[in-house]
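Below: one structure, written as structure tokens.
One protein chain omitted, others in place.
As written, the chains take the letters A and B, and residue 1 is the first residue of each chain.
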């Protein structure tokens, strides 16, 4: 198969000779499925009636393979496949462990729910512009980033989803969108370039880009290589992607400008990829360096979460307030990274799952509030309780979820994080998490009070009338689809805690991950 | 820019460049060249035609919408990787076969189809950006 000359040369030293079982394709399927569907949608860009349905089918398959992958990874440990039959570390490995699989599954679920919402939110012009192809390509990038086992390949997937997100961000070409997109694009480009700088130094130091290979070689290079520089550069680059405080300004500049469903997707997914990359590099590849940086990360985390929620308190526009809450939630996740213990990391992973669902739901709530109340501004919203008790009930659940109060899903990861902080006697970090929860309650509670309980305010002597653009029952149904898992996880948290603990354990004990990529121990 | 000389020469120049881009694409099989660089040459061909005869002429000449071309390229690349599934080898493994065609031995491989896919992706996406910029120049 490898040409006529292969008879003379023993290729087993360079190539994988064992056949690959069909089940191993699960590792690559979450990338290939959205890629193929995105390509099909791009090809038939004029058949816009079918776009939504085809994208839904693609995302449903994506969720299916993500779920199957997670099930298999939880049962059998990390799963690897190296492209093109080359032996790792020469071929590009895709490696799925519990961390990547659980992030990919949650992202797939959020994207599927968003695709349902897009039926009412994305009109003919948005479809002609290519909303669904961009959505599928972005999901290919997101899944690729979660599942790749090669650090340069991670860079490539970052770029794939960032370029797709540009396309989504300027869908509609309004002034504010172009303004926000300019800042988003330039700052993200600087962020990914920093990532590339770090990767160049890493390659110069290690001579390999395979993450499993880096993890096993790091100990030997600790005395001579500039690993501290690498870890710090990755912290800066991925901190920028995750919108951690001092490098978070691109997020509030842009996240409120696109269509609601796109803002929901971005708020749910993009910052979490930064958090994932931080976990992967700092905890698995450079654990010792993470320990030295722990205090810095801790202060960054505290500043991010508190300044984020203070920003939310100062906003009159619901979408902008939620944008600041996204930043605040990233701060909470970074707290677990700073602690670095298994409890802290599982708190971070659990919080990321919770945050993907909650932030997506919050943006859609903002969209539905505008649907009923006619505005995004807290000055003009009001009386929504009378208009829709169902929306009010969902909004109340989301207030509890964002603030980390029972019975919603935000409570348990915060308990894990506070417990881990107290175990590490980092009382100030525990205090910051609790203070953030308190301030979030105020910020969300005020939005709830003003928009739902207050009577509709008269603006310029008239009541703002609702602008109906789509089916309201579909919008509320989508919000219920978000609310059910949030409530379920809040009431029965044990399965998620178990998965998060397994993912955190897999990060701290990288031996099974390395074993999956290098079964023979060679390479 | 639209002088008589340029307008007369542009179609010939563009078709020559397109031919050359295919040559570079196929040469990339074993020697320097390949889909990306070939695609860029093809894009420059379309861009020159656009400067000389206007964007509508290029869109007519391409027949398919540039984004549809790049979608097809992406699909072709993905499918040439997926063929490995049948042969029980990892994704994107090169699979080779040779066919007797008109008395010649012609090698076909998934690598080549992958490269053609890359070529089409580059042609489609960069052409659509270039045409968007040229349309603004026209207005």
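Everything below uses one rule, namely that contacts are C-beta pairs under 8 Å (C-beta built on N, C-alpha and C of every residue); 3 or more make two chains touch, one makes a residue touch a chain.
The working rule: contacts and distances are computed from a predicted model.
Taken from the listed names "Multisubunit sodium/proton antiporter MrpC subunit", "RNA polymerase sigma-70 factor, expansion family 1", "PadR family transcriptional regulator" or "Putative hemin transport system permease protein HrtB", the protein name that UniProt assigns to the chain not shown is "Multisubunit sodium/proton antiporter MrpC subunit". From the options A:72, A:419 or A:454, the residue with contact to the chain not on display is A:454. Checked against the full complex, the candidates A:82, A:148, A:254 or A:476 give a single residue touching the omitted chain, namely A:254. Only one residue in the set A:95, A:315, A:329 or A:392 touches the chain that does not appear here, and it is A:315.
The missing chain lies against subunit B, touching residues 36, 125-126, 129-130, 132-133, 136. Those residues of subunit A that touch the chain absent from the view are 5, 8-9, 152, 156, 159, 163, 166, 170, 173, 175-183, 185-186, 189-190, 193, 196-197, 199-201, 203-204, 252-254, 256-257, 313-317, 378-379, 446, 449-450, 454, 457.
Note that in this section only the chains that are shown with their structure count from here on.
Inter-chain centre distance (subunit A to subunit B, centres taken as mean C-alpha positions): 34 Å.
Residues 1-3, 16, 19-22, 24-25, 28, 32, 35-36, 38-45, 81-85, 91, 94, 130, 133 of subunit A are the ones touching subunit B in the complex.
By the touch criterion given at the top, residues 65, 67-68, 70-75, 78-79, 81-82, 84-85, 87-96 of subunit B touch subunit A in their complex.
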